[in-house]
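One structure is given below, encoded as structure tokens.
Removed: one protein chain of the complex. Kept in place: all other protein chains.
Each chain carries a letter (A, B and C) given by its place in the written order, and its residues are counted from 1.
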Amino acid sequence: MVSFEGYGNYETAWCPGCGNHAILEALKKALVTAELLPYRVLIVSGIGQAAKSPHYLNVNFFNGLHGRALPAATGAKLANPDLNVIVESGDGCNYGEGGNHFLAAIRRNIDVTLLVHDNQVYGLTKGQASPTTAEGFVTKAQPAGVPSIPFNPVAVATAMQAGFVARGFSGNVDHLSDLIVKAMAHPGFALVDIMQPCVSFNKVNTFAWYKQRCQPVSEDHDPTDWEQAMKVAFTWGDRIPIGVIYHNQRPAFETHFSALKRGPLIKQPVNTTKLAGILESFA
Amino acid sequence: MVSFEGYGNYETAWCPGCGNHAILEALKKALVTAELLPYRVLIVSGIGQAAKSPHYLNVNFFNGLHGRALPAATGAKLANPDLNVIVESGDGCNYGEGGNHFLAAIRRNIDVTLLVHDNQVYGLTKGQASPTTAEGFVTKAQPAGVPSIPFNPVAVATAMQAGFVARGFSGNVDHLSDLIVKAMAHPGFALVDIMQPCVSFNKVNTFAWYKQRCQPVSEDHDPTDWEQAMKVAFTWGDRIPIGVIYHNQRPAFETHFSALKRGPLIKQPVNTTKLAGILESFA
Amino acid sequence: MPETVLNIMIGGEAGQGLVTIGQLLAKSLVRAGYFIVVTQSYQSRIRGGHNTYTIRVSPDEIQASQESVDLLVALDKQTIDLHQDEMSARGLIVVDEAFDRRGDNYVLVPYKQLSPERFANIAGLGVLSVMLGLDGPLVATAMDEFFGKKNEEMVKQNSQVLVGSRAWAEALDKSLARRLPAVTNPQKRLLMNGNEAIALGALSAGVKFLSFYPMSPATSIALTLAAKAEAMGLIVEQAEDEIAAINMALGASYAGATAMVSTSGGGFALMVEGVSLAAMTETPIVIVVAQRPGPATGLPTRTEQGDLEFVLHAGHGEFPKGIFAPGTIEQNFYLTRRAFELAEEYQGPMFVLTDQFMADSYRAVTPFEVADLPAVRPIELQILPKMNYQRYAITESGVSPRLLPGYTKHVIGADSDEHTTDGHLTEDLAVRVQMQDKRYRKLTGLSAEVTPPECRGEEHPDLLLVCWGTTRGAVHEAATRLKTEGRSVGTLHFSQVWPLVPEQFMNHLNGAKQVVAVEGNATGQFARLIRTTTGFHISRQILRYDGLPITPEYILKNLASV
Partner (left out) sequence: MPETVLNIMIGGEAGQGLVTIGQLLAKSLVRAGYFIVVTQSYQSRIRGGHNTYTIRVSPDEIQASQESVDLLVALDKQTIDLHQDEMSARGLIVVDEAFDRRGDNYVLVPYKQLSPERFANIAGLGVLSVMLGLDGPLVATAMDEFFGKKNEEMVKQNSQVLVGSRAWAEALDKSLARRLPAVTNPQKRLLMNGNEAIALGALSAGVKFLSFYPMSPATSIALTLAAKAEAMGLIVEQAEDEIAAINMALGASYAGATAMVSTSGGGFALMVEGVSLAAMTETPIVIVVAQRPGPATGLPTRTEQGDLEFVLHAGHGEFPKGIFAPGTIEQNFYLTRRAFELAEEYQGPMFVLTDQFMADSYRAVTPFEVADLPAVRPIELQILPKMNYQRYAITESGVSPRLLPGYTKHVIGADSDEHTTDGHLTEDLAVRVQMQDKRYRKLTGLSAEVTPPECRGEEHPDLLLVCWGTTRGAVHEAATRLKTEGRSVGTLHFSQVWPLVPEQFMNHLNGAKQVVAVEGNATGQFARLIRTTTGFHISRQILRYDGLPITPEYILKNLASV
């Protein structure tokens, strides 16, 4: 039986008021809604505040290296496609250090749900700019303001025709939880970029700032219509659309491997007859 | 005096018939047209067949690591903005190993011209798939066909509002040369993705294949119109548009640094008075 | 030295402002002429948890931290529970009266009465400053400077709290005072931690380019430089990852900017390929690695000396490098300068190896005379090189004439492949051998310029303590204490750990009855390096790898068992 409590109740190391708390709650709700048993769920994370999340859930977890959650998750999913694999990490982790893996995961369309706690800042290392930090944002590392333009992950993922692209907001737990359920149900790569206030280091993109801007995509938005989705994906300003922005039906990466037709890799013994045949071919 | 001969005439290690020869010629022509003296040009490259290019030109060159040409070029340009910095490397180098730097260079808008010899394959390592290789393409490393969808660099760069985005074709030297001249003239990041046949390892995207598809963008295409540019950028199929696809006027990255207002960094002595003042602030 | 040394620990949750108390107190103490050694202990989180800021203070020079606590300022109850066992005989615990803890050694502060909650740390500072006998104006000035940049209202409120809490503390029983002997003629000293000293050393050497990716405990080097970038005309760039950071720095260095990167073990792991590139292209670069306990993410905010062998052997292929391991704030400054000098002279990677303890350890240092310190020899741009200029000319020293691209008619090639003297890639295997030999000949020069280890104490002691890097202070103090007990002791501290020149220290090793290595790691890496280089086997080792710095007490306690 899957219950909210079954996912545990842990003390966190996050600041009071941090958006991470709500994201954790939304994820728990989503897991319960999806009726996933804890031991069938694997959460892979990197390093950062967001990346601590799996420590606060009673699930399998692989809390790996900063920026490298996606490849680890890809390997785990390929080894055992029966696992429900979620990647949870920060904007710095996924779009900064891990930018190349973000591109590759989209191209692969591996059936992994990527939850990015996007606070537009490096939280754990105390407030340097992340790839999603706004131009001109001042930090101790960027005293003259960030000189680069921000990365719009939703736009890039949609442009690259990622399997499933959504944006959520930590201030809207039910909506977010619903997005996560949908993302997990999607058979392929699913991105949920989650707007999250960092009360300690981001004094610009605050809860109120997001609250005012984050508005659900219009009811008649058709996420299977790529051109329309592109418009929504590129909307960023006074209005920041949240919801499912785009999805398609590309086959998931794992479906391409004949080895997986027979189930998880561990369950497949070495066929010594075939191996002997292979060796014979060297004679 | 700048002349074609002044850029040297070297024996190359490329296969006869390879598109690289024509790209080299186009680049030489462009350098001559732009009237750049060899010692004012720096070509930074990675590792691969394309990345050997600067060895065949009488210019300054930094032939660094596979995938890491862009950061090295960024550093060099910041150290000495007077240098005309070109990055020349392959599709694997720039979009595979170097994918994260590609994203960062676009965001920075560093005034570097990126010439990607895009043969849709790893040439030097003998024919494995690159990020731009078509889905289903069979290689020794991908005997069941490439399972990922290809990366469209021109589309991603345009979507991310890169400073200058163009696509060229090695089979159209004059057109390509003209694109390179424009890219070099652009004060900010400029991408020229160059379609290039690899006669040894890409038997699908051959010279004829490209020749048939690569057609100049329509005369009335306005590269300053982003929405229009997006349409062109995403065109890939029976027709592959070549030409300048998009550009904008964002200030170049180096303009953000006050240190550079006084010229190349090497020319600026240490101001010991100021340093003494800084030390004093620790008292 | 019980009477003249005091160890003050401020403990509480992250976010309670304990670092502010610590910093202001440290500033005041240094201005009053005391020596201090700060040890910061914190967790990998922004709020909550348990952190401490410990200031060891004395009118005499000290260079080590101390485990027993003389004054514990507990901002939360947890701090009491965690540290009461560490109290010295005459130790006092300063707490909020609301905590409902009491005892002979407790000082109960009515925080509620003295300050609004958000200024509680200032009240703590006020009480402490009185107990230590610090002048009011001294503390007030430090505070005003600190908050001065922020809003005025706050400055005013702070000052009221300070005055009020000091007044309250003046009325305390005299037995609760912990006045240090006053320093009659206070020298002007700077309050500086290890990372700041590295940054300033780099500035004095003329650093023009730093690229980095944030990583504890190295980040503050970059932040210090970023804050001075505009004034000093340098570029500090946060890269998309550590790989970009080192390749950017190498590109900048190639094009003429004196360049450095700073990182910690995990980030350095990503720079390893770049180190090899620096060696092959013979591009000067200074790489600062601030160690923390591994493997992997490990204990991201703690200290360790666990990456010596990793750094020494980092990079594929074979090539010379140099590694400094400063043991004092001054060494952080001067050896960083030295690293720049050698990087430029030998055109390759030079390392500064530090760790979290030193990175965060504030101390009092005599001001550096920067006017007398020349920037690292810049390349003469105007020099007209020979017509037949060869960037990688084969030379006896292994060092080839370096020109910068763009300033002469010569084009300058740098290649990661094996190359000919003009930098072009080659498959000529005879050239390969010449080039490899040429690059290795730099090791001879580097060895001739090695900063020798510092030897103290008797020439033929019964006991020789061997250490490197940041453990210097603890080892020296342990030795001093042993000498006081009449033991025959010597110390040997290496502030440059590679190359090693046996002639500089073999007589010391051979001359001692017993040699003990003291290191902040689990396997005795430096002792192993000594054995590799000299054959001398230091089998007795005092090692620490729980994330905390080595202290004199730790050494003395463990000496018994080795």
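The rule is simple: a contact is a pair of C-beta atoms (placed from the backbone, for glycine too) under 8 Å apart; a residue touches a chain by one contact, two chains touch by 3 or more.
Note that this is a predicted model, so its numbers are computed, not measured.
All shown chains touched by the missing chain in the whole complex, by label: A, B, C.
Checked against the full complex, the candidates A:L24, A:A50 or A:A72 give a single residue touching the omitted chain, namely A:A72.
Taking the complete complex into account, A:L103 is the one of A:C15, A:L103 or A:V116 that touches the chain left out.
Although one chain is not drawn, its touching partners on subunit B can still be listed: residues 13-16, 47, 49, 65-67, 96-97, 99, 122-126, 128-129, 131, 140-144, 200-201.
In the full complex, subunit A makes contact with the omitted chain through residues 38-40, 42, 44, 47, 52, 54-55, 58-65, 68, 70-80, 82-83, 100-101, 103-104, 257-260, 262, 264-272, 274-276, 278-280, 282-283. Within subunit C, the residues in touch with the undisplayed chain are 43-44, 49, 243, 264-266, 268-270, 272-273, 276-277, 279-281, 293-300, 302, 304, 306-307, 309-310, 312-319, 415-418, 427, 429-430, 432-433, 436-437, 440, 521-523, 525, 528, 531-532, 535, 537, 545-548.
To be clear about the criterion, only the chains that are shown with their structure count from here on.
One inter-chain figure worth recording: subunit A and subunit C are separated by 37 Å, centre to centre, where each centre is the mean of the chain's CA atoms. Between subunit A and subunit B the centroid-to-centroid distance comes to 31 Å (mean Cα coordinates, whole Å). A straight line joining the Cα centres of subunit B and subunit C is 41 Å long.
For subunit C, the set of residues that touch two or more other chains comprises 229-230, 240-241.
Contact of a single residue of subunit A with at least two other chains is seen at positions 97, 99, 131, 144.
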